[in-house]
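All protein chains but one are shown in place.
Read from first to last, the chains carry the letters A and B; within each, the first residue is number 1.
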Amino acid sequence: MPSQNFDLTKHTRPKWLDRAIILLLSGFAAVAVLVTVGIVLSLIVESYEFFKRIPVREFLFGLKWSPQTAIRADQVGAEGAFGVIPLINGTLLISAIAMLVATPLGLTSAVYLSEYSSRRLRGWIKPALEILAGIPTVVYGFFAALTLAPFIRMTGGQFGLEIASESALAAGIAMGLMIVPLISSLSDDVINTVPQSLRDASYGLGATQSETIRRVILPAALPGIAGSLLLAMSRAIGETMIVLMAAGMAAKLSLNPLDAVTTITVQIVALLTGDQEFDSAKTLSAFALGLFLFMITLILNVFALGIVRKYQEQYD
Amino acid sequence: MIDLSNKAGFDLAARNRAEWRFRLYGILAIAVSLLFLLTMVGNITSTASGALKRTEIAIEVDLGADNLDPDDLRAAPWGGIVKQGLRDMFPGITKRKDKKLLYKLASPEASFELEKIVTENPGLVGGVHKIWVSASDDLDLFIRGKVDPDLPEQKRRVTDDEITWIKSLENSGNIRRVINWQFLTNGDSREPEVAGILGALVGSAWSLGVCFILSFPIGIGAALYLEEFAPKNRLSDLIEVNINNLAAVPSIVFGLLGLAMFLGVMGLPRSSPLVGGMVLALMTLPTMIIAARAALKAVPPSFKEGALALGATPVQAVFHHVFPVAMPGMLTGAIIGMAQALGETAPLLMIGMVAFIVDIPTSIVQPATALPVQIFLWADAPERAFSEKTAAAIIVLLFFLIAMNLIAILLRRKLETRF
Partner (left out) sequence: MVDSIISSRDVNIFYADKQAIFGVDMDILPNKVTAFIGPSGCGKSTFLRAINRMNDLIPICYMEGCMTIGGQDIYAPEVDVVALRAQVGMVFQKPNPFPKSIFENVAYGLRIHKMAAAKSEMDDRVEWSLKSAGLWDEVHDRLDQPGNSLSGGQQQRLCIARAIAIEPKVILMDEPCSALDPIATAVVEDLIDQLRREFTIIIVTHSMQQAARISQRTAFFHLGNLVEFNDTKTIFTNPVDERTQNYITGRIG
């Protein structure tokens, strides 16, 4: 027998203790999943109640949105009209304005920061742009409603344009600037993953820097950039405070950026603030809108994150 | 010989111009964005500067025995005393309508202010004293030259008579401007001249407290599990995708969750910082987890290996050697998450933290509002003086956000260890 005596089975620390700790930690991780489950469940349960009263078809394809609370129980049409199309119209109109503002600003600044600027300059400008994303949206809303909208109205007035005091344009511009840093920092990351060899190849053929960027780098980075634009779009669709304070409550079908329009998020807030009975179609419709909003943004996010991930793997 | 400066078909000058233009677009885009930022912050700051000082008016009040009973100060007719004081300063005014106008020089809250002053200084009782109280918002605007006296009388908020009175008060030294500390120490009010943000600040503090207590441990626990202990399989992939998507869910949806679950199913008190904090916690949880995982990933694996080779269990190795090193990074992430939560408004509207609340909340189950919600509420108020208050509240909010981000940056610099 060997002289050494090994005891390989003794436990200096009870095994159950480690198991319990890991179990507890996995419970915390499960909370994150439970939150999603909770969101989906609460939205679906309340929406189900709503769709028992208002058919899904009427909700999805209705052209009129004017939720009412019944004055008398037997009143005809007491529950109002719950067509989501005008809200989608308003949401998309404002998001489109925001993207029209944010895409050129975000993309060109990303290109400048990643391809042209010196390290030092970049070290200053990037955080400065990030401040735009750090400012609470209620501040943008205040600025859009009290300064931007009157300014647009006044400027329009000088050209003889009749502009509503709450306009899609003011809300859209403010929102656009809010998402500039989102687009610029995501696109910046994407552009930086384009391999140097592609740049060298282009320069080697005698292309100028801007030609290289436009013809080689941007096409190569396109999927990633598309992903970042989709994420920005999802952010714009889900934004609440700016539109709540600057875009108004009028649910109408209009593509005129100078009109006052309303959005899904604004209506959710309008339906749920103030006194309400928990069970009325009006209140429940907010959850149907919430479910609709959740699904749209989820689809956009899954799609966008998928694109970005695939893109990054391509150059890994 | 090859001509390097020009070759047929190569218009180099045009290409260089295009290059120059392209570069210019980038500079322009950055300039536009930063200019917008500057304009917005500058505009709000200049609006807010109007709320920096407040106007007070001195009133001779008779605190003699005719007016009040020293043993029961609460029952004294404070409003009447203020009005009498104003009348005594302008004995010439007799018409009922004019008197009413005269009373409007002082804030409707002046009587409460007087009561507070006398209660705190009982020595005043019995004599006639000159007491400084808040002036009305219209007087304040006029003093600051925000009312154009050349407009026709009907078009301005201050009448000709009022202007005469204000001028005479000014000449007799009975109007003064003081720093508006009340803005930080008062609760909300219907009267802009006395409205303050303390209630909203306390509400935000309670909510953030609840949010931190919930989301920090849960976020770190989840990150530790996912990064250090979870088996790498489809399930942990799914959790990862889930967390990334959760981070991009619109904040208002979290408000709906809070409304349906915390208020509807669990029956927690509406409008309370408890529920507000819980909703904010769910919202910041993904940010927390993502930041904490990044911090854990940055710890060199050699620490864990070294501990394992000494016979530490995996749990011991992680808690003794990985966790402490990752802590500063996790804290930084937590502070940034908290800053996000501080600025968040929409989900709080859903759970009713949007009411008009005068009292300062003293617990997490009392109705309260939060700073950004207060900004939203005031932004809607018609009085001009309220937009100044709104701007000032925004400055306070931005101050806290900047402070939190600075702390995060300093913490990272100070505690960052190089390996």
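Quick note on the criterion: a contact is a pair of C-beta atoms (placed from the backbone, for glycine too) under 8 Å apart; a residue touches a chain by one contact, two chains touch by 3 or more.
Predicted, not measured: the structure shown is a model, and the values here were computed from it.
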item: Chains still shown that are in contact with the chain withheld from the display; value: A, B
item: Contact with the hidden chain (one of B:58, B:82, B:246 or B:312); value: B:312
item: Sole contact to the chain not displayed, among B:167, B:190 or B:320; value: B:320
item: Residue numbers in chain B that touch the chain omitted from display; value: 231-232, 300, 302-303, 305-313, 316, 320-321, 324-325, 417, 419
item: Chain A, residues in touch with the chain not shown (by the definition above); value: 1-13
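In this section, only the chains that are shown with their structure count from here on.
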item: Mean-CA-position distance for chain B and chain A (Å); value: 23
item: Chain B-touching residues of chain A, taken from the complex the two chains share; value: 12-13, 17-18, 21-22, 24-29, 31-33, 35-36, 38-39, 42-43, 45-46, 104-109, 111-113, 116, 125, 128-129, 131-132, 134-143, 145-147, 177, 180-181, 208-211, 213-214, 231, 234-235, 237-241, 244-245, 265, 268-269, 272-273, 278, 286-287, 290, 293-294, 297-298, 301-302, 305
item: Of all residues in chain B, those that touch chain A in their complex; value: 15-16, 18-19, 21-23, 25-30, 32-34, 36-37, 40, 43-44, 47, 217-222, 224-226, 229-230, 239, 241-246, 248-254, 256-257, 259-261, 264-265, 282, 285-286, 289, 311, 313-316, 339, 342-346, 349-350, 352, 354, 372, 375-376, 379-380, 387, 390-391, 394, 397-398, 401, 405
